[in-house]
Every structure is written in C-alpha cells, then in structure tokens.
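One protein chain omitted, others in place.
So, chain A:
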Amino acid sequence: MTALSLSLLVPWAAGLLLVVLDGRRRTVGWLGAVTLAATIAVLGLLAADVLRDGAVEMVTGGWPAGVGIVLRADALGVTFALLSCIVLLAAACAETLLGVGQRTVPGLLVLLAAGLNGLFLTGDVFNFYVFFEMSMIAAYVLTGYGGGRAQLRAAVIFASVNLLGSFIFLLAVAGTYRVTGTLAMDDVAERIREVPPNAAIAVAVGFFVAFSVKLGLFPFHYWLPTVYADTRPSVAAVLSGAVANIGAYGLLRFGPGVFAEQIRLSATVLVVLGAASIVYGGVLAVARRRPAEMLAYSAIGQVGYVLVAVGVGGPVGFAAAVLYSVVNALNKALLFLTTAVRGPLVAGAFVVGALSVAGVPPAVGFVGKLAVFRSAVDAGSPTLVVLLVVGSALSLLYLFLVYQREFWAEEDRDAVTDAETRDTAPARGVSRRVPVVVLAVLLLAGGLWPEPLVAVSAAAADVLTASTNGAGP
C-alpha cells in the first residue's frame, strides 16, 4: 500500500520541483533521472508484492469503499508502469548526456511518469481520464521540445488530434456512467452485462477509437508519421515507448477487462484492423528514406501485432498482447534513440533493435513474435499467419535498409560526426551512447532469459481472464 502511494507521490512531487528548476543544468537532468530510477525501484517493490500476493488495492482519502476513488495495482498495470518508467529513464539519461536544451524537460519527463503510473494503477474510469490528460499534457509540451519549426508543427498536430481522442474518451466515460451508473472498473465490468447490447457496443467503440488514436492503429494513424519523425529522437522514443503504452494498456484493460462480451463480438474486426496495420505500416516503411520516418511507419505496423493478439483473445492471446507491447516499446525506444547518436557501438545496438523488431532469436523480439504467432496458430487462420510472416519480413527489409544507409555509408556521415563531437572529449562521446547500449543489452538479456518476462505477461493475462470469468454468471 505504501509502495502504491509512493509510486505516484515520488514522481509527482519531484516533477513539480524539477519543472521549477533550470533543466539545462546537468545536475537537474541527473536529478530527474535519479527520481525516475527511484520510481522504478518503488514499482519493483510493488511488482514483487503484486506477483506474490495478488492485486494491491487502496481507497484514496480514507473514504469508505464505493465512495472514494480506488487505486489498484495488479500484474497488468504494474508491468506497463515499470515498462514506461524504464523507457522514460533511458530517454532522460540520453537527453541529459546529449545536453538538455530546454529548462522544463527533465521535470516534464518525471511528471509524465507520474501521470502514466497513475493511469496504469487506477481502478476508476474517470480517474483514468484525469491521469491520462495529465500525462498527455506533459507529452504535448515535450513534443514541441527543441522549438524548431518542424517540432512546433508536430506538437500542434499531436496535441489537436490527441485532444480529439481524449474528448471521445470522455464521451465514452459519460456513456458508461449513463448505462451502468458507476465508474469503478470492476462494477462497470459486472453491470455492462445487463446493458442493452447496442448501448454497450456504442460505448465500447468510443473507448476503442480513443485508444486506437493514441496507439496509432491503421485507420487512426494519420497523425503519427509526422509527429514521430519531426520531434527530437528522445521525445520520439518517449512517445512510442511510453505514451503509446496508454493505448495498448487501454485496449487490454477496457477491452477484455471491462467490455469482454463486446471484444468477443468484434474479434474479427480487431484482427482485420491489426493485419491491415501490419501490412500498411510495413509497406510504407520500406518506401521511406529518412530513418525517423521509417521507424514511425514501423511503429504503426508493430502495434498491429498487439491488436491481432487482443482480437484472437483467450489466455494465450492476451499474454501475447502484453508481451508484445513490452517488447515493442523497448524496441522502439532503442531504435529512436539510436537516430541521435553515431558510432560502431550504436550500429551494434541498432542491429540488436532491428533483429528484435524482425523477431530473430538472440533478441527479445523473438519471444514476442513467437507468442503472437502462437496466438495466430491458435486462432486457426493460415491467412493470418502468412500476414504476420510478411510483416516480419518487411520489417527486416526496411530496418536493414536503414542500417545500410546510416551506418555503412560512413563517408556521408563524417561531417555530422565531426560536428557532433565538435567540442566534446572522446570520453564523453562514448558516454552518450551508454543508454542506447544498455537498452540493447536489456533486449538481448530478455531474449536469452525470457522466463521472467513470459511469467509476468502470463500473470497480467490472468488478471484479464479472471475478471471476465470471475464476474461471470
């Protein structure tokens, strides 16, 4: 219980303090990173508790249950919170090593962690919206970081499209209250069964659209390439590795967790949309030249796998969806961070990331792909398996195109490397690459010893299947 409240209080209080301080100073940047590391430690303790004894619940403000807002940490929420904080920590370290250019950046990264932890650890639909907005506001400001014309344009596009998504979410929340008369997720999941099917489907579609916009799934992806490609690499890493988790978590929590019946009815639609996302993202990524843009389209393709796994459903499908979300967030964080630095170590890290996206064994991506393939085989659809293979092949193709252009064509890069290390000692040049290398090692370690990750995602999937069966008639 203490760990639960600390995981929200630590980043929130520290974030407020850090926003006031001048983030361009190196010490402030490191303070931000230390806060994120402390948050990860607290979340680790919480995760140990949750995995050992089941979900931890707490009613805020000392109100009786049913009146106060419930905070609840279960395996699913804790997994996503830990994942997001790790990505944020990597981005904060990378940004501090490169030199922060704007005073609010470390504070905003920490506040983003507070918002994300809040929404992953709440048991109340409206509270979810509040934390959701809190993290999105930090993300809007971060997108404009750099202050160049391209970044400002990206920030306006990102903010306006995602605000529309947020208000659609709010409309769905109002709809939920109208049809069920409650906002606690558990009660909603129980009462939605007695709701007329048309109303329930309408509300569920509202949630689905809101999360798909966040995740950048195929028909809702239009904002994503510009934003990911034009923001700073570390911000793109945060957006695709931490903020996009809202979408994946939301689909899982509200899909099988709350609207179980509706998800089952629309399974075919989800699988078709997911497959369309995979093919669309893959084909367009091959056609792009700039690495950041290619990675942006790749992000559209990769979230398709998550949606396919959710659509297939069942314990295998949900576990695959959780596992793939984790793997994908780490992959994307690594790959976007590599676009900011250069050198043989970075090239090696990029190869690890590329292999992981394509699902080649030594990297953790293999475990994720394997889980999704298993769920597709379970669904008994040869077409789906073929589409997944095509998606993987495309991702290998476009990532090695990037590798060839960016890391083999060294002579093109000389000017840049000179400029980059212009006024820095070689030792610092090496230290800049540390976050990227650490992430790559993490991906390899996860691939060589995948049992913990598999166990955690199975536990997270259990939460979802238990909530649908437990409340059953």
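In this text, a residue touches a chain if its C-beta (ideal position, glycine included) is under 8 Å from a C-beta of that chain, and two chains touch if they have at least 3 such contacts; residues count from 1.
By definition in this document, contacts and distances are computed from a predicted model.
Asker: Among "Spermidine/putrescine import ATP-binding protein PotA", "Monovalent cation/H(+) antiporter subunit G", "FtsX-like permease family protein" or "NADH-quinone oxidoreductase subunit K", go ahead and choose the protein name stored in UniProt for the chain not displayed.
Answerer: The chain we cannot see is recorded in UniProt as "NADH-quinone oxidoreductase subunit K".
Asker: From the list A:G99, A:P219 or A:P452, which touches the chain that is not on show?
Answerer: A:G99
Asker: Check the options A:V141, A:V238 or A:A440 and report the residue that touches the missing chain.
Answerer: A:V141
Asker: Pick out which of A:L16, A:A48, A:A174 or A:A287 touches the chain that's been left out of the picture.
Answerer: A:A174
Asker: Which is it among A:L4, A:A340, A:L394 or A:A440 that touches the chain not included here?
Answerer: A:A340
Asker: Touching the hidden chain in the complete assembly: which of A:A150, A:A393 or A:V441 does that?
Answerer: Touching the chain that is not displayed is residue A:A150.
Asker: Can you list where chain A touches the absent chain?
Answerer: 99, 101, 126, 129-130, 133, 136-137, 140-141, 144, 146-150, 152-153, 155-156, 159-160, 163-164, 166-167, 170-171, 173-175, 177-178, 181, 183, 230, 232, 290, 340, 342, 412, 415-416, 419-420, 422
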